[in-house]
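Note that one protein chain is taken out, while the other chains of the complex remain in position.
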Amino acid sequence: MSRVTIDADDIRASLSRQTFMQVLGAEPVAISPGSVVLELPFRDDLCQQNGFLHAGVITSIADSACGYAALTLMDPGSDVLSVEFKVNMLEPAIGERFRAIGTVVRSGRTLTVCSGEVVALTDGKPDKQVALMQATMIARSPRTG
Amino acid sequence: MSRVTIDADDIRASLSRQTFMQVLGAEPVAISPGSVVLELPFRDDLCQQNGFLHAGVITSIADSACGYAALTLMDPGSDVLSVEFKVNMLEPAIGERFRAIGTVVRSGRTLTVCSGEVVALTDGKPDKQVALMQATMIARSPRTG
Amino acid sequence: MSRVTIDADDIRASLSRQTFMQVLGAEPVAISPGSVVLELPFRDDLCQQNGFLHAGVITSIADSACGYAALTLMDPGSDVLSVEFKVNMLEPAIGERFRAIGTVVRSGRTLTVCSGEVVALTDGKPDKQVALMQATMIARSPRTG
Partner (left out) sequence: MSRVTIDADDIRASLSRQTFMQVLGAEPVAISPGSVVLELPFRDDLCQQNGFLHAGVITSIADSACGYAALTLMDPGSDVLSVEFKVNMLEPAIGERFRAIGTVVRSGRTLTVCSGEVVALTDGKPDKQVALMQATMIARSPRTG
């Protein structure tokens, strides 16, 4: 596709406005057309009652990864909002670091469907898959707001 | 039902071990059999790129409300984990305060299905529904761990 | 709302073009703004391996009920398509007759979020809830196709 889409700097700029990603300590590690990867170090204050990362934390980084993956294929000037997502928690979220990979499955003019995956990393390498997301994102064009 | 289930103090004790709820500033405001309500004040550091509460924050409090609603109907000594959930974002999450209401739809020996709702409050009153969740929770018995 | 929307006859006409509803034996029993109810008699040839109605049958009538509930609030001439849905099966689908109730939760210009419920009927009365759906529908306007 030679179609002009949003570039990685714009994605990074928008992500930096997500104050919640900073509270979580999540940062982008890879941005390419149709795919965004975020990483998050484990922290004791992001847990549920058993000391696993809270399902909401896992979901948050998967949602941002999917949303920005969708945005990479949208027209310059567009913005993206989450319509809905569904997440299965596959394993207790224990680990040193967590990687959320958002991938576009189908990119439409209005709606984009993404698949998200969160893996726990040990020594920087994927150790186990902790969550699987299926998400629908919507484009907000620069004009329609 | 005169069946003995977990009491509200145990729910509150478990919730207080969810360190992430403290980071979010979420607190229980009502606990009864089959229902748990949490509230969260709006904060600028919990937002996405447009200054709305991040969908992950909304999801986190809905998940905890649903999980603990499920736990209220489980055997004493049980614990609860999220199997999966699906959330629709209905309106931009703007407001002074947000209330997540978790309600048990069907309580089984192993699995519990819950419905979750998040509403924005203005002057302490429900103003608009911002999210709807449908969630599956699983009981971990004191023995099976 | 005094806004002009699609009338019940148009809903009925569109439903009658859903050939699959005829194969299932599903018929509308109530149509009002924001709500559509379909019913289906139990049949041995619509089952899964244990003799319960197949989850796909339950889902099909819930999907049509939700889709047409969404259409009741759309502009005249619009059509509706399912974007996505999530269904929890709550009880084995055994019974004489099944009722699917689709209800609009939030109606937007493009997207409509619906809640669907399927109940088993005994002697014509609701006996137990067998499934719960949360669905997203999209409007296709007469012009955009």
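By letter and in written order, the chains are A, B and C; residue numbering begins at 1 in each of them.
Following the convention adopted for this analysis, contacts are C-beta pairs under 8 Å (C-beta built on N, C-alpha and C of every residue); 3 or more make two chains touch, one makes a residue touch a chain.
Nothing here was measured: the structure is a model prediction, and the numbers come from that model.
Which of C:T59, C:T72 or C:S115 touches the hidden chain is settled by the complete complex: it is C:T59.
Although one chain is not displayed, its contacts with chain A can still be listed: residues 86, 88, 90-91, 105-106, 113, 115, 129, 132, 134, 136.
Take chain C: the residues that touch the chain left off the picture are 14-15, 17-23, 44-50, 53-57, 59-61, 63-64, 79, 81-89, 92. In the full complex, the hidden chain is touched by chain B at residues 83-84, 86, 110-111, 113, 136, 138.
The rule we apply is simple: only the chains that are shown with their structure count from here on.
Ranked by how far their CA centres sit from the centre of chain C, the chains are topped by A. Computed from the mean C-alpha positions, the centre of chain B lies at a distance of 28 Å from the centre of chain C. Per-chain Cα centroids separate chain A from chain B by 22 Å. Averaging Cα coordinates per chain places chain A and chain C 32 Å apart.
Touching two or more other chains at once are residues 86, 88 of chain B.
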